[in-house]
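Heads up, one of the protein chains got dropped from this complex, but the rest are sitting where they should.
Take a look at subunit A:
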Amino acid sequence: MIPQDTIIALASASGAGAIAVIRISGKDAISVCEPFFKSIKNKKLSTQKTHTIHLGHIVDGKRVIDQVLVSIFKGPNSYTGENIIEISCHGSTYIQQEIIQLFLRNGCRMAEAGEFTLRAFLNGKVDLSQAEAVADLIASDNAASHQIAMQQMRGGFSNEIKQLREELLNFASLIELELDFAEEDVEFADRTQFEALVNKIQTVLKRLIDSFAVGNVIKNGIPVAIVGAPNVGKSTLLNALLNEERAIVSDIAGTTRDTIEDEVVIQGIGFRFIDTAGIRETEDVVESIGIKKTFEKISQAQVVIYLFDASHFAENSSLITVEIEKIKNQFPQKPLVIIANKVDTIDASLIKEQLHYEHLLLLSAKEKTGIDDLKNTLLQFINTGQLRNNETIVTNGRHYDSLLKALEEIEKVQLGLNDGLSGDLLAIDIRQALYYFGEITGEVTSDDLLGNIFANFCIGK
């Protein structure tokens, strides 16, 4: 809350793009960066002037992560009024996350929503009239973030984390009990049991932390297969979701340069979109291999989007219907979204008349109309539990940050248990761990401990 530490966040829009900008702000921003930036000309960041740009590599030990441009803005002449480093790196989500994680492990904290602006404001860099906007941003983000975190962990970790927190809280209460009510006839916290719990927590935390590793984020996003003939607008749709321009989008069929396989984060939940060839029946051997592959990809996906060009609906309507039915027959359990793209060019009433599907969306990827409906539909699958993503992912950097810190505290508790450390000292680390758990689940600990004691133990002379 009070600007002291060094914060980091992606400053450009989330998702993949040509380049991305990562911003680091704080008194120590420059010194935090220095060890991980190898300038082409062997320049030291700390001796460079403000408002200068430097070419070099972000390195983690011997491993080169990316070639980047680093901009230095020294406080007070910066956006936040503090020292700022901006790293312009290549745009893939993988690289962004690698760099952010590197700094999270080395002295940075994930910025809260609006925190750069908040700092700017507190340092007198932003006009007072913007205060309210910042305030709203903080409030709304905070309310949403815990909910999202838990949604995100649905089916996999949310219950586990909640339960572990509860068990930890119970143990913390037992420890407080033996401290504050030592004179009384109370049971004491069984250290062997506690050790087992702590080990369990450690395992789960490690698993969650690993899931944040970028490879996993990409692999573990909820797979969504997009089925559609060439030139129905798959790339445009994806770009609309990413809210930015992708490299090549043209009117010529087959101009998508690479296979589309990209991660889009919608309200904190990662979706991985997989391009497939169409499933049009053909005599051509090569193409029929393609169809087989399409079905393979659909079977791996958790959601299927069937996309067609609304402007050519009239002449293709029977083909489209056949294809949709084929998918439905093959995968009756899989949520299926039918999208009529390019509706801006035609009158869509015919489509509505002929196609009766639960999730039929009319949109224009180019005009970006109907995109929110698509996002909501995808999120709705998650909220209603239609999707099970057992390989849970942590995509939120702030939660990753909290998990790292919780793990650190849990490991201290472990060490303390090994050394036979007295309860009051163990409690210091347990309380910290509970605090970080709370940052993820949104539960506060302060008065829980005593309440728990009074509810469960007979005490009092």
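Side notes on the structure shown:
Methods note: a contact is a pair of C-beta atoms (placed from the backbone, for glycine too) under 8 Å apart; a residue touches a chain by one contact, two chains touch by 3 or more; residues count from 1.
Criterion: contacts and distances are computed from a predicted model.
The chain that is not shown carries the UniProt protein name "tRNA uridine 5-carboxymethylaminomethyl modification enzyme MnmG", picked from "2Fe-2S iron-sulfur cluster binding domain-containing protein", "Urease accessory protein UreF", "Chemotaxis protein CheR" or "tRNA uridine 5-carboxymethylaminomethyl modification enzyme MnmG".
For the options A:112, A:195, A:344 or A:367, the residue in contact with the chain missing from this view is A:112. Within the full complex, the residue among A:209, A:319 or A:421 touching the omitted chain is A:421. Only one residue in the set A:4, A:193 or A:354 touches the chain that does not appear here, and it is A:4. Remark: the residues of subunit A touching the chain excluded from display are 1-2, 4, 112, 118, 121-122, 128, 131-132, 134-136, 138-142, 176, 179-185, 419-425, 427-428, 431, 446-447, 449-450, 454, 458-461.
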